[in-house]
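The complex appears here minus one protein chain, its other protein chains still in place.
Here is chain A:
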């Protein structure tokens, strides 16, 4: 009672200030979560906050409608939207599932919102949407598309041609139909505002002269990531006219670069003294990496996860000189030995991702990484807080050591390639190892577990992972108790995704209210049945409970379906706008 009165008093004191002052104070609070809290304090604060909110983050595009968004935040300038669930990245969600951008652009355009920035993840974007976007928002500055699909280079051409103030066009991992058109040519000659251009994921030919002219007339260009079609000579010319680059993604080089071309490239690279971040290198010969030796000491970020042609020893030779590295994404061909060298050279390392070069174990070589590499990194890199590690084997002892060495993990994702693989020395489950991680890393926000795991690991997670927001489970657990430990224990859990684990209706239905505190739950190849899902949908009208069927025709059988049938894929999420109308036939919303 007391606190409420105190709060009221303080806000009424603050209300002596004119709105503009309060609004100015709010300007110092950019975090959308803090903003959400502010808006709950009082009616006047809610109103001021509404009109001064410029950046909005929507983690699930079906949780709210564009119209309601605009009504609440009419002064919106920057919007982030996420569509498909995370497992869509791994082929578990049908292409046509949803996450369409068009209704959003349509609504924003009609309401004449002054949109300047749009960041999309796993959305379906059409050329029409891009065209509408390019024509509707005069001040549009920044478009970032991550893992989206549905559009072609024609859509990019509209953006290039019509967005006069474009500063950023960042395309990451999208499926873009490349019409081999002249989209780069569509940037008008007067366009000189580009700061960031990333088209590394485009698969087709690139108009090199158009690109060179564009780069030459963009003095503010800091980040340039080209696609495979930009050969060595062209890259040299690009770097020569953009020595101010901070972030570079290279394309694909010819295998046998002539010494003269190579010399010219090295000379151009030497002049790029501001270069801090390097990526690309798909299908290049190892010698191409060596061209960057002159500046490798300056690098803080290195992404060689697509450099499948460069063998371990070349990778090691290069990385060992990158003493200032904070971010390293690399293939496991670097090996445990390579990681030991990274551990001794890269003392500033904060984020490490090691990807599998042989995910299905088809090759005979033994250069993949093991627990040895992980332990070495944890011992050598005191600032490490995020890791994604694909490996062939793991032990509890190693994980316990890692936990002791690195209590500061925020993100810990371990993927042992073979499902259900136990500790390779003791043959026990890895419950204790992961238990040590969650117990030591009090700030852990994201966790992915793998290997042989019983319900016990979930007991530990529920007990210790107090800050955990996202948990990914695959081929783990024994009974419903496992899932219940997590749902009951992890108070801050927002996203839970589970596949191929024996959790069923009892776990799903135990605490329906929990799902209102979470963004979403994904369960595929588990033990939940249609009957269980129907009961959940009945008890929780604020949830959309979606069943994604194995085959297109599944829907026709809805009426006759046995409620005991196991559901192939379940995706549920809280929403304030009810059932969506754009679901395809393979999705049933209960």
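Throughout what follows, a residue touches a chain if its C-beta (ideal position, glycine included) is under 8 Å from a C-beta of that chain, and two chains touch if they have at least 3 such contacts; residues count from 1.
Assume contacts and distances are computed from a predicted model.
S.K.: The hidden chain: which UniProt name fits, "Auxin-responsive protein", "Hemoglobin beta embryonic-2", "Phosphatidylinositol glycan anchor biosynthesis, class S" or "SERTA domain-containing protein 1 isoform X1"?
M.R.: "Auxin-responsive protein"
S.K.: Going by the contact rule already stated, which one of A:126, A:305, A:408 or A:454 would touch the omitted chain in the full complex?
M.R.: A:305
S.K.: Could you tell which one of A:73, A:183, A:458 or A:475 touches the chain left off the display?
M.R.: That would be A:475, which touches the missing chain.
S.K.: Out of A:23, A:96, A:128 or A:173, point to the residue that touches the absent chain in the complete complex.
M.R.: A:173
S.K.: From the list A:154, A:177, A:568 or A:582, which touches the chain that is not on show?
M.R.: A:568
S.K.: Name, in rising order, the residues on chain A that touch the hidden chain in the full complex.
M.R.: 87, 89-92, 147, 173, 175, 201, 282-283, 305-306, 308-309, 355-360, 362-363, 390, 415, 417, 419-420, 474-475, 500-502, 525-527, 550-551, 553-554, 556-557, 560, 562, 564-566, 568
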